[in-house]
Every structure is written in structure tokens, then in C-alpha cells.
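The complex is shown incomplete by one protein chain, all other protein chains being positioned as in the whole.
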Amino acid sequence: MPDALNPGLRGLDPRTGLALVVLVSAAVMSPTGLRFVPAAVALGAGLAVAERAWRRGGGLVLAAAGLWLGGWPLPAAWPGAVTAVVALACQFTIRLVACVGVGWHVIGQSSPTAMSAALRAWRAPRAIAVTLAVMLRFFPVVVGEARAVADAMRLRGLAGGRGLLRHPWLSLERFAVPMTAASLRATEDLSASAALRGLGSRRRPTAMFPLRFGAADLMLALAVAALAAASLAASALLAPWWLA
Amino acid sequence: MIRLEAVGWTFPHADAPALRGIDLTVAAGELVVICGASGSGKSTLLRTMNGLIPHFSEGGVLTGSVTVGGLATAEVELDQLGLVTGTVLQHPRRQFFTDTVAQEIAFAMENFGLAPADIRARVGQLVAELPSTAGSAALRWLSGGLQQQVAIAAATAHRPRVVLFDEPSSNLASDAVGRLSAALASLKAQGLAVVVAEHRLRYLSGLADRVIVLRDGTVEAEWPAAEFQALPDAVLAEHGLRGEVRPAVLPPAEASGPSVAPEAGAGRSARPSGGQSGQPGAGHLPKAGAGLELEGVRCRLGGRLVLDLDRAVFPAGQVTAVRGPNGVGKSTLARIVTGLQKAEGTVRLGGRPLTRRARQRSSAIVMQDPQRQLFADSVRAEIELAASASSSKARPGARPPATAAVLDALDLADLAERHPLSLSGGQTQRLVVAAARLSGRGIVVFDEPSSGVDRRHLRSISNQIRAAAASPAAVLLISHDEDLLAQAADRHLTLQTP
Partner (left out) sequence: MSDQIPTGQMLPADPAASAAGGRGGPRPRLSVRMSARDLLNTAVFAVIFMVAIWAVGMLGVISPLVWLITTPLQILAGGIPFMLLLTRVKHAGMVTLFSVVLALFFLFSGNSPVSTAGIILLGAVADLICWLGRYRSKWAAIWSCTVFGLGFLTPFLPLFIDRQAYFASATWETMGEDYIAATDQLLTAPVLGILAAAVAVTGFAAGLLGSAVLRKHFIRAGLA
């Protein structure tokens, strides 16, 4: 019966995903973190492929490849002040892209329920656990409102690059004001319904299926450990060619 | 179970109270209907019963006393009230917090801290009561009727003693309304106190113990069950209420293709090979060249074929109803026609093919939530902004009506200096229609314009739809509301999954 009721969990404990992003970002953003970039990109692409998100996986690899070209072969081929600045930007951005490649996957796959369960299991304060879970739920709603406002601006002839360049503040105001008002309205029902059903109350919540680490979590942990070890080995053995 | 004594409520910044001197008692096992025109205060009254007033409305003033299940609502915390009440709001989809049926039903019990084993047992029991297709599906892909069944299960899973419904039938097709009455009957039989705020009443005939009519925040009339059942529709209409809902009978639009649903009763159970399912209705039909024509329009979203029309014609000066269940591509059609969505095929207006950009310049949408479409800081400025956009971009030859005349015609003159975001729903809609008419667009789309409005407002909305068509424009009216379609539409295009 649990499987019939519980189709959303996909095997991984939500805590594993969240811990993974923080770990990847801590490693990649550390002073000697460049050596982990290929592994992180591979991990992000692998996670995207596992979800059949071909476009996201491909985009990540392409972006990383472009940044690598700009960051390494480009300044080597044409040394100069401009390429040096471009290279510096690329070398930094490739780290961001590597982290975000993993992070967007994890945040995109976290349901509000899973997020709050994970944070509760870590004993995060109620205010933080509840607010973050609610944010996940509100995110698609607010994005939908932002899109609708953008659509309405296009139909009224208020959108477009020229208007933005000529009156940047006016364009911004015309977008942000209705977007804020519509989002507040669109989330009102949801807020009311959630609060009535006890969300954010001072009771101690329970979970229909308490979290438990399983085989999938172990496999992912082993894979990540293997990737990290491979990165360290590669940076030691292939010193001149490996990112560092 | 519920006791209201001399209850009054004034919203912050409001001049007049929204509720005045309401006395009401609802016993266990009783079903009470609260009805009244839009703005009469029925939703507000419901919100005093579940504690959203005052706990979720900052700054208003509540007078009198409200007791629910023995708790004085103003004195206890909101979650304590949530434990004894269940609330089903108007749009099930907008109140779901989770992604699956089981998680949604478990949500309240988890938050209230019930034991996991008990939650699983209760969820299993409630899921078993739903149609078998619902069990493992993602919530957003369920039909409107099923979503509501889930919302009812989610609101009552923690076994509250009171259930409150806010216009539960307003977004339902007629067959789903039958299931709703069965669900209400079952709750009543279980001994719960049930309160339904509604403006469609006939489906509640056999269920209601009392019907209370609100007007301007006070009780105008109270009918016991027997008296209510005997009331003719004409009396209901006097109170701004809707009686029986009959499906609108409309001639089919000229359209063909896999996305076009076959005519019911046309004697064709399967789609013929050509997909030609609609012949132009009787009567005069303007030449297709004067309106909007779609040819070979196909659209895929996320790899899924969402819309597939070989041909469809929306004559200028006429209102074409676009019908069909959730997810058959009604909004996609609207987005293609207005140039917001890329698609294969040709779209012609007045015989000329239009690019996506040109369609954007020739169309207007009145969105379901028209607040998203207001950009200026006063009603007058909004109208002027629309007029300035029209002078440069509208079709040559079509002269937009004058600003002042439009303000007067739509009863907006008094509101000229108000901020657009401070208007009521109906006023906002009128303003958006005014802006659309001023800019002289040849294509106007209305997306569910009558969500939750009463009979009187329905007339004013349909007048506006007619006026938009007369400007002249090809009007697409997306709506589930049969009353509105009967008043405002000339023909219909019913979509199905291609």
C-alpha cells in the first residue's frame, strides 16, 4: 500500500539531495575547487539525464564547455588584457554553473512536503522549515503571475527592449507592481487553506511516511565519493591539463 | 455547533461594514445555504466561521461573537479552529499544497501531528472512496470535478465537526455538480454541520435545511427547506440568484481538425476521417474574410501535441464560445491567436496572414485575473495609456472610441481618479475591457470572465462582451459558465484532446 499512496519519493531521501548541493557548492567554491568542476558538471548532467530532462542536461554541458573555452584555451591562444578579463569571468562563472547545475536539479525536484520533512528531521526552527517549504509551493504560482503580466505587457505594447532602454524604471514599475499585486492575490487562497489545515502552527507535525535513508541514498553517496576521489586523482596526475 | 450573535465586520480602510448584525445558529447534521449577489458578504460570513476573520485579515474590526464547536473564534489560535472546521474554497487547484492526492489528504493530519500509522489508515480509506483513477495521479492533471472531490477529502480527513464550502459549484461541469451534491449529502449524514455559500441553488434543493439570503451584509430573507423548494426561478432572480443551470444551445463554429470535439447528438460517435465536425449554423454568417481564420494550426508543448486544428473561423462582430474540459488546449488556442505562443500554421485577420508580432498588436485578452493587466496609477491614466498605444499600433482604418465616452459607457467615470488595483473584481474587468476597446483591437479573448459572479453581474459582463464584438472584433469567449454562454455567445467551438 505505501507505494500506491506514495508515488512522489523516487527512492532518494530529500535530505540527501539538499546535503549534496551544499557539499558540491562548498567543494567547488573553495579556493582549490576548480578541480571538482568537471565532476560537478558530470553529476548535474547525470541527475538531469536520470530525470529525462535532456534539455537541461545538454544545456549544462554546453554552458560548461563554452565557459571552459573562454577560460582556458582563449587566453592561451590570444594573450591580452581583454581575454584575461574574459578568462577571469569564465573561470569564476564555470564554478557557479557547476553548482547551479546540481542545485537547480535538487530544488526543482524537491516538493514542499519533502523539503519541510527534511528540514524538520534536521531540527531546523519551525519558522525556517515552514517558510522554505511554502516558498517552494509559491514559486510556480508567482512565476505564472510574472509570465501573465509579461504577456499582458506585450499585448499592450509596453514590453520590448526599446522601452526598457529608454525608460528602465518605468518598465520595471509596470512589471513589478502588477506582478506583486497579482502574486499576493493568487497566493491568498493557498495561504488561507494551508493555515487552516495547521501549517505553521506550534504543534509538532508528523509525517505520513517518516524519512529513512535507503539503498538509493547509499548509491548516490558512493558515486559522489568516487567522483570526488577521481577529481583529486586527476588533478594530481594530469596536473598541467586538468582544471586548477 | 456554530453560533453567531450580532456579528459585524468592517474591512480595514472600508467606509461601511461588510457584515452587520448577523445572528445564525447551525446545528450538527444541518446543512445551511448562504446565498446572495456578489459582494453581499457571503464569503466574508464564511470567513468569520473558520476564523480567517479576524486571524487572517489584519486591521479590520469584528463585533459580536462567533462560537464554533464551543470555541470563541477571536480568542483561540487559528490552528485550533482548523482542527474543528474544514474549508473548501472556490478553486480547488489554488488551495492544494502538495502534488499528489495522498499527500494532499494527509496534509492537515500531518500538520496537526497525528500518528503516522493513523494517517496512513485514514488516507487509505479516503483514497479508496475516490474513483480509482485518482489514487496515484498528480493533482493538477485531474479534472475539475475530481480535484474538488480531493479538496473535500483533504478538508475533512482530520474529522472536523464543521465543513464550510465557498461557491463549490462555480467551476464545475454539470455532471460534477451531481457528485458534489452526493458528497454534501454524505457529510450531512455523518452528522457534520455544513455551511455552503453559493449563488447557484437548484442542486441544493433536496439537501438544504435552510437558505439564508444576504444583501449588503445583512440577512434579507430566510427560507426553510420546504419553502425554498417551492420558490420559482423568478423569485430567485429578484434576489440576484441563479436557478437551474441549463446547457447553452449554440450552433457550432466553422471548424475542423482532431482538436474539434464532435457535436453531441449529431449521430456521429466516432470522428470522421476529415474531422469535419461542424457546419456553419443557420442564419446569416459573415464572410470568413471579415474575421479571424486559422489554418493548419498545430502546437506542441513539452513534446505533447496540445492543439491540432485544420481550420477554424471566428467571424468579426461575433462571439465564439470556446468550450471543453481542463487541459484540452483552450488557453493554448487563446495564446496562439493573440500571438503569445508559437505554433505551426497560418492565422489570418480580415484575409491577411498575420505574424506573431502582428497578432500581438491586433489582440487583447481579458484575463481570468484582470489585475495582472493594469499598469497605471489611476483609472484615467490607464485609459489614456491604452489610447496612446492604440494611436500608433492599431489597425489603420479602425477608429477607437473617445476616452471620455468609454469611461461613461462603462460606468467608470466616477472612478477616474481611483487606483486600478483598488477596484472591485467587476470594476477591474470593466476597466480592462475599456482598455481593450479603446485600443481598437481586431481580436479580443475573454478567459473565464464570470468566475464566481451572480446573475446581475452576468448581464453586465455579457453586455461588455457584446460591445467588444460590436467594435467590431472577432471575440473568443473561454468559459464553463452555461448561463453566460447562453447570453453572450453566438456559436461554439468545443475542443477535445487531439
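Going by the order they are written in, the chains are A and B; count residues from 1 in each one.
Everything that follows uses one rule, which is that a residue touches a chain if its C-beta (ideal position, glycine included) is under 8 Å from a C-beta of that chain, and two chains touch if they have at least 3 such contacts.
This one's a predicted model, so the numbers in the text were calculated from it and none came from an experiment.
Asker: For the chain that was dropped from the view, give me its touching partners among the shown chains.
Answerer: Hidden chain, whole complex, touched shown chains: A, B.
Asker: Which one, A:102, A:158, A:208 or A:228, makes contact with the chain that was left out?
Answerer: A:102
Asker: Determine which one of A:49, A:88 or A:225 touches the chain that has been left out.
Answerer: Considering the complete complex, A:88 is the one touching the chain left out.
Asker: Out of A:18, A:155 or A:224, point to the residue that touches the absent chain in the complete complex.
Answerer: Of all options in A:18, A:155 or A:224, contact with the hidden chain holds for A:18.
Asker: Looking at the whole complex, which of A:12, A:34, A:48 or A:227 touches the chain that is not displayed?
Answerer: A:34
Asker: Touching the hidden chain in the complete assembly: which of A:39, A:199 or A:234 does that?
Answerer: A:199
Asker: Which positions on subunit A touch the chain that was left off?
Answerer: Interface residues of subunit A facing the absent chain: 18, 21-22, 24-26, 29, 31-32, 34, 71-72, 75-76, 79, 81, 84-85, 87-89, 91-92, 95-96, 99-104, 106-107, 110, 127-128, 130-132, 134-135, 138-139, 141-143, 146, 150, 164-165, 168-169, 172-173, 175-177, 179-181, 183-184, 187, 191, 194-195, 199-202, 239-240, 244.
Asker: In the full complex, which residues of subunit B touch the absent chain?
Answerer: These residues of subunit B touch the chain that is not shown: 6, 8, 12-13, 17, 20-21, 54-56, 58-65, 72, 74-75, 77-79, 218, 377, 418-422.
Quick note on the criterion: only the chains that are shown with their structure count from here on.
Asker: Taking the mean of the C-alpha atoms as each chain's centre, how many Å separate subunit A from subunit B?
Answerer: 34
Asker: Which of the residues in subunit A come into contact with subunit B in the complex?
Answerer: 1-2, 4-8, 111-113, 137, 145, 148-149, 151-158, 174, 177-179, 181-182, 185-186, 189-199, 201-210
Asker: Of all residues in subunit B, which touch subunit A in the complex?
Answerer: 50-52, 55-56, 77-79, 81-83, 85, 87, 89-91, 94-100, 102-103, 106-116, 119-120, 123-124, 127, 135-136, 154-155, 158, 335, 338, 340, 360-361, 363-365, 367, 369, 371-375, 385-386, 389, 392-393, 421, 435, 439
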